[in-house]
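With one protein chain removed, the remaining protein chains of the complex are shown where they sit.
Let's turn to subunit A:
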């Protein structure tokens, strides 16, 4: 299958976040693309993953985006989700409003906390997620506003503040990880059609850029079929990634 879209590359990259995770809950709360990625991983190489229908049901099978679980294999109301954070059998994908070079993130507010310039959500589950669970991030629009030298409020802790594991950041341009001696953000791969310079220009701090930056793998034929025909026939993934 050709004419692979950027959103499909991103979704496959999000699926890859869960490689090796085993029998844990994939909590992809950041949007359609990581949600699709987690279900795609379960439908292909990570069948032991647990996924939800977006509500409190753990679905017996990965369900299409926007659908609800026909068969539930478990119940995960908010209180048990919060228990699971402490228990640790969970890998969460969140969406940061700001992220720095060590993976500290902010979803709380922009500006001075006492009287913010822009109030956002509040810290939500960010402090617990990042301290106790493997955490990844999804950024649909990679920009210097998001990738910033210093976040205004640390709602998700980074590698330099005791994070359990900040695994990777998938954006509309690239995949970034922290596979460096001092856990500073590194460019792991650029999506097909994206240049290294596009990524560094859209990043507000110095990224670690290896001499050779590979291209993010495209989804294979089976993955494309599952995304297009089974898990996201309405193409919700395309709405989330800027053209």
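Criterion: a residue touches a chain if its C-beta (ideal position, glycine included) is under 8 Å from a C-beta of that chain, and two chains touch if they have at least 3 such contacts; residues count from 1.
To be clear about the criterion, contacts and distances are computed from a predicted model.
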item: Name per UniProt, for the chain absent here [options: "Phenylacetate-CoA oxygenase subunit PaaC", "CoA transferase subunit A", "Multicomponent Na+:H+ antiporter subunit A" or "Tyrosinase"]; value: "CoA transferase subunit A"
item: Candidate in contact with the missing chain, chosen from A:38, A:51 or A:108; value: A:108
item: Hidden partner chain, touching residue among A:120, A:196, A:209 or A:230; value: A:120
item: Absent-chain contact - pick from A:46, A:93, A:139 or A:154; value: A:154
item: Residue, one of A:56, A:74 or A:218, that touches the chain absent here; value: A:56
item: Residues in subunit A touching the chain absent from view; value: 55-57, 75, 77-79, 82, 85-86, 108-109, 113-128, 130-132, 153-157, 161-163
